[in-house]
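With one protein chain withheld, the remaining protein chains of the complex are depicted in position.
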């Protein structure tokens, strides 16, 4: 009985969208080494849609799988749709997470949200795009 | 690893000198049902020697074996010699007793001693023999 | 010589199926369930399966089962852990006078920690009167513990009725079901208790493992501090093979229980009725009907239990006298004394506890070998001498 579902293991071992985006439209960083997990999300926005999403993650298997899953779920969505990716939805898509790892799905959704915030604040300031 | 030595088991299963003596010269009773063991020793004295020793015992394996051993050790001894049968000597003759059964060897020596006391006090009173 | 094991209350042999279930975990599948690699995964899976099996036996949820190292540990855990968790509410604890030492002395330890203890008496059959429990409850009573059945005299206690009273009063109720779980039906919801102990070696499972069922939501302070095993409530590397064995034993017990009860009850009833016919002045101890299916307990007048036990052993028959096996105290059983038996009679206790392997021939054999042993011992008993002198039967 592995602690992780097959889906989690798949996303952990073959994470989608790993990397950075050059000149991203938004960056979201959450976590710190004290709590054990750190995620950085990079987004590219076009016509209010997440054209590209990438991430870098320092953390446990769940943290990596969550990052991958969030990136996959977010890609192609409008910003409003992307905001609706809740930790529970992420965990469900991953076919469950161990109780003590649930906070990772929080982090994933937060990081994405922060990247969107970052994009919006830059847009408001700079009027770019 | 039985709790009792072979010697104890032998005296327990084939106790020597079980019974009562009719018109004994002395009787010694010790113990009570609360403490778990009761012994009654009967002695017949001739020329200051224990001509016969018999006992009845209610109690555990050790109590019965001790009674048997004491009776055997006492028989034929002078009263003074019989007084020297200490609990330790009885235990040694039995090739040891479990720690929590050592008190039985006390009881055996006491019962014999009491029977001798009884004989002596009767003698002093009645001047008989 | 015939070998007849009639001491199943002390411990039972492993069923072959139980041993088979355990063996892989003494071999290849040796992992530690807390570990995150494949060895750990296999061990964790085994432990969680066992938890399901134990839960099913007593009609509980798997997550309510905490594995421990013995029935004794389960009882210590329950009594101390519940009392410590509740001490802000009150410091009065009520237990029956016939509890197993692991409950009784845990409660005595609570006294040393500043709790107050009330022992509830029993009647001559060893039954706790629920009204007695009620009368002993106080404003500051936080815990009641009454065993489901007493292993020494077989008496089954009115747990449901007592639970109704504790529930009405908002007081936690622990029951020691070590003698009943896996032997007779034990359903936590029907019993209405809050915590319940059981042990593997009482129903053909392994030694070194027990469980405490804790109703969801009931707070308990751990007895063993350390790692987060068992949901943080019982630290220490899990004894995986034993837990697997307990699970298997629970599954088998659940399936075979009616047949087992029938078999044991038949043999027990033969002993209960035939032994007193063969030997004069023998009394049955415990409740005449409402008793464990495998328990036939007696007191034989004028002689002492251990000497009977030793003689029977020399004839290949294994029995216990009083609580000899756990106390080795030289005193008469606290259970028999609580039932009002005089000391001398209580000393003559002898306990036959039947197992699945026993046959009618075993009973025949006991009925054949015991009477001459009793005779022999009575011949050397000063109490018997007094009795016969006083005019046999004249009593």
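Letters A, B and C mark the chains in the order given here, with residues in each chain numbered from 1 onward.
Operating definition for what follows: contacts are C-beta pairs under 8 Å (C-beta built on N, C-alpha and C of every residue); 3 or more make two chains touch, one makes a residue touch a chain.
Everything quoted here is computed from the prediction, not taken from an experiment.
The chain that is not drawn here is touched, among residues C:318, C:337 or C:367, by C:318. When the full complex is taken into account, the listed residue touching the unshown chain is C:224, out of C:117, C:165, C:224 or C:356. In the full complex, chain B contacts the hidden chain through residues 1-3. The omitted chain makes contact with chain C at the following residues, 5, 7, 10-14, 19, 22, 26-28, 30-32, 34-40, 69-73, 75-76, 100-102, 105-106, 108-109, 199, 201, 206-209, 223-229, 235-242, 306, 309-310, 312-313, 317-320, 324-329.
Summarising the interface, chain A meets the missing chain with residues 4, 9, 12-13, 15, 18-20, 29, 32-40, 55-61, 63-64, 100-101, 103.
Here, only the chains that are shown with their structure count from here on.
The mean-CA centres of chain A and chain B are about 89 angstrom from one another, to the nearest whole unit.
The mean-CA centres of chain A and chain C are about 55 angstrom from one another, to the nearest whole unit. Annotation for chain B: no residues touch 2 or more other chains. Of all residues in chain C, none touches two or more other chains.
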